[in-house]
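What follows is an incomplete set of chains from the complex, kept in their original frame.
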Amino acid sequence: MDIIAIDDISTLDAIELFRDAEWFDTQKNALNGKVLCNLFYEPSTRTSASFYSAMSKQGGSVIPIDSVSYSSVTKGEDLEDTIRTVATYADIIVLRHPEVGSAKIAAEVSDVPVINAGDGNGEHPTQTLLDAYTIWKHYATPQDDSYRVFDALHITLMGDLKNGRTVHSLVKFLDRFPVYFHFVCPKEYMLPKDITDAMIGDWNHTEDLADHAEHTDVLYMTRVQKERGSDFEYGLTKENVELFKDDMIVMHPLPRNDELPKWFDDDPRAKYFEQMANGLVIRQSLLRTILVGK
Amino acid sequence: MDIIAIDDISTLDAIELFRDAEWFDTQKNALNGKVLCNLFYEPSTRTSASFYSAMSKQGGSVIPIDSVSYSSVTKGEDLEDTIRTVATYADIIVLRHPEVGSAKIAAEVSDVPVINAGDGNGEHPTQTLLDAYTIWKHYATPQDDSYRVFDALHITLMGDLKNGRTVHSLVKFLDRFPVYFHFVCPKEYMLPKDITDAMIGDWNHTEDLADHAEHTDVLYMTRVQKERGSDFEYGLTKENVELFKDDMIVMHPLPRNDELPKWFDDDPRAKYFEQMANGLVIRQSLLRTILVGK
């Protein structure tokens, strides 16, 4: 079972993961003797540490390979051979690679499951799972049908929507449910047309968060992707916050720049640190499901 | 319970740690499922490996983050956000950071305990604990009152006392007890005045170790801190050694330069390798105390 794109995870599987995570008990020894390889061709402290911890807390081990590019590659080895090598050592591979499509290539040659932890501007499905889980967890109630938790939510995405891999996958996933999307950004940073063309649900675009601040249930912000060439100014203002509903939530994949001011951190609607903690829980649940079943 | 400065550890707690370490038995599974994050903004093989081992030997796991500066920071994240992130993954954080005060900032935002493993020219309290423990262990006898082991010892510190973080904290700690301090160094490398001003006990300063070699119980040497701008010549000589008492001990936090010659390594008074081994034991004891109680 490889997890390369968010489309590899059915809605049923996702909701089951969310529910499992809910009654997830730490099983200190569930993954004893299991080995995960964190194969990172570009650094990502947050993601690698999250998988590291998810494995460790269940008794598994992690081989951290951050220096691939500095070793085998300098001897001329290609991705396929590296993956086949690592697959002989590890029970599961978590791959971060700067090129779109690399995780798919890896999954094809690997004898063990591959989890895509980001392939350039491509996908990062476990980020999407933890994002969706954070929304689900906030809005789920004991009375709810788990499959209808997302229904009719107003999801506002603000920031660099053009280059944000995180946002693309999240939109794809949430579009499986009847939600309302509001995209807030300058025109030139709008989602790529192939993504909006493929959408089933309702969406609109504006340049001002104020247009949707009052009915937003989830505000998902992203930072300016300076390293991918983006450059514009925007951010959460006190005026925006005054318009927000009491039980809405503000999310951000972190790290942040100035768009998400620190004065908001203590607001109960600030969910971005809990969002990270949810990532750990979801990855624990996912690893256990893949490696030992339930 | 954060360990930011040596003053965070009471004399009672310290002695209890020393005694615990004495009857410390390896409990292979005491820290199963517990995760420590080694968050090192500057490299320190010795310290990170010591915490790594202290955790591993008791069944815990370690997330080694040596590359923070090369990932999140390049995306503009600050220390607070990094700490809050890491605190969602780990049960305890060991922080090494080039800036004085950083560990204190970290402890303020972290939901989990923070151990300062060196903040620039600031503190490095577990180094002080292992140094003090090495002295305590050597001079403790079954008959002793544990709290009086240090009493009346002649402690001679030699080297770059101005820039040596290790020395500053050790002096602060040992000054809680009635010991005699002898500082050996060129005038311009003497301890900062605010440290000697705050001392309760006796101390004197000389430029020649020969002045105190005969009555020294503990000689604590440090290397020239070239990377902090120090540059002078000194070292242990055969003439010094001839004056030493039989049961005195020579310590050094390592790594060393030429000041501590290799011909002395096989002398029974050379305690610097045992000193490192004591560091592992003290850290095991400390981690277990913080993470699971006793």
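Labels for the chains are A and B, by order of writing; each one numbers its residues from 1.
In this text, a residue touches a chain if its C-beta (ideal position, glycine included) is under 8 Å from a C-beta of that chain, and two chains touch if they have at least 3 such contacts.
Keep in mind the model is a prediction, meaning the values are calculated, not measured.
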Tell me how many copies the full complex contains, given that 2 of them appear here. 3
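The rule is short, and it goes like this: only the chains that are shown with their structure count from here on.
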Working from the CA atoms, figure out how many degrees subunit A turns to land on subunit B, in steps of 5. 120
Approximate Å spacing (C-alpha centroids) for the pair subunit A, subunit B: 41
Looking at the complex, which residues from subunit A come into contact with subunit B? 26, 28-29, 43-46, 49-50, 52-53, 56-59, 61-62, 64, 66, 223, 226-227, 254-257, 262, 273, 276-277, 279-280
Would you tell me which residues of subunit B are touching subunit A in their complex? 32-33, 35, 37, 61, 63-65, 67-68, 70-72, 74-77, 80-82, 84-86, 88-90
